[in-house]
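One structure follows; several queries about it will come next.
Missing here is one protein chain; the remaining ones are kept as they sit in the complex.
Showing subunit A:
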Amino acid sequence: MKKFLLRTKCHFVQLLAALLYNLDFQGIATLSVGKSVTKGVCVPGLHCYSCPGAIGACPIGALQQSLGASSLKLPFYVVGCLLAFGALFGRTICGWACPFGFIQDMLDKLGRFLRIPKMRKSAFTRKLSYLKYAVLALVVIGPLATLAIDGVASPLFCTYICPAGTIAGVALVSTSPDLQAIVGALFTWKTAVLAAIVIAAMAIYRPFCRFLCPLGALYGFFNRFCALRYVVDENACTNCGACVEACRMDVARVSDHECIQCGACKESCACGAIRFSVSRSSLKQPPAIACDNSGQEEVQKKGK
């Protein structure tokens, strides 16, 4: 029941975040890209600024655009936004405030409903999770390399990989004869990539987040020290590994670079050793709860 309530709360927050990212109702109604002042503000999650409803800028798209600008200014603004989001939230954004993460969670549920066999995490998926760091390198190096070679910077991640942009593209192309007249092989490729991710998400938990997302890779660096994260009470923890077992991401420990702070580990901990960093219990000194190997709990007051 607690797990159900946690997941429901998480999906509610995800839905709210997705709605907040897409408040340009006029853009949605007319299927056109908005020009409001807020489009200059980076949103924390992966959300293409070419989506008709988008009110903010995608940080990865903005980073590539800044790096590829011919003026070669250092991208202080976008890097500052990424540092601020990372320091505050880390990959909590992935778990609670990313529209594409929400879409993958819903596809995961659809896969369960359709009884599609799930691929469990393994040593292979953990190794594959490092692929997103290569994608992150592409985000940074790609625009600089294409600028140096051609004199024109190309946002390689957005152009060839990003599924969020493809969703926006499908919406725009489907209703615009002008755009339909100029689609070509690239659109076919991007649609195929999107379709592959959608199908994979029904059999594999969050495949894009785990293996391809450069934003998740970036935020992962902040996970061990960000303000909002799950923390483990080392005195209460018995190293039973139930938290890692319950986690569907490729974590080696709670709040490592793969953790999306979903809270599944907290629900699985028999000793109550895992808590959110800003939970009420963290405001005062919590009692140390230790479990013996049989799972019985002893409560020891931590006194001075």
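Just so it is clear, contacts are C-beta pairs under 8 Å (C-beta built on N, C-alpha and C of every residue); 3 or more make two chains touch, one makes a residue touch a chain; residues count from 1.
One rule holds in what follows: contacts and distances are computed from a predicted model.
Colleague: Which choice in "NADH-quinone oxidoreductase subunit J", "Phenylacetate-CoA oxygenase subunit PaaI", "ABC transporter substrate-binding protein" or "Thioredoxin" gives the name that UniProt lists for the one chain left out?
Modeller: Hidden chain identified via UniProt as "Thioredoxin".
Colleague: Among A:121, A:190, A:206 or A:266, which residue is in contact with the omitted chain in the full complex?
Modeller: Of these options, the touching residue for the absent chain is A:190.
Colleague: Would you write out the residues of subunit A that touch the absent chain, in ascending order?
Modeller: Spelled out for subunit A, the touching residues are 33-37, 39-42, 48-50, 54, 56-58, 61-62, 65-66, 69, 73, 75-88, 154-155, 158-159, 162, 165-166, 168-169, 172-173, 179, 182-184, 186-187, 189-191, 222, 224-227, 234.
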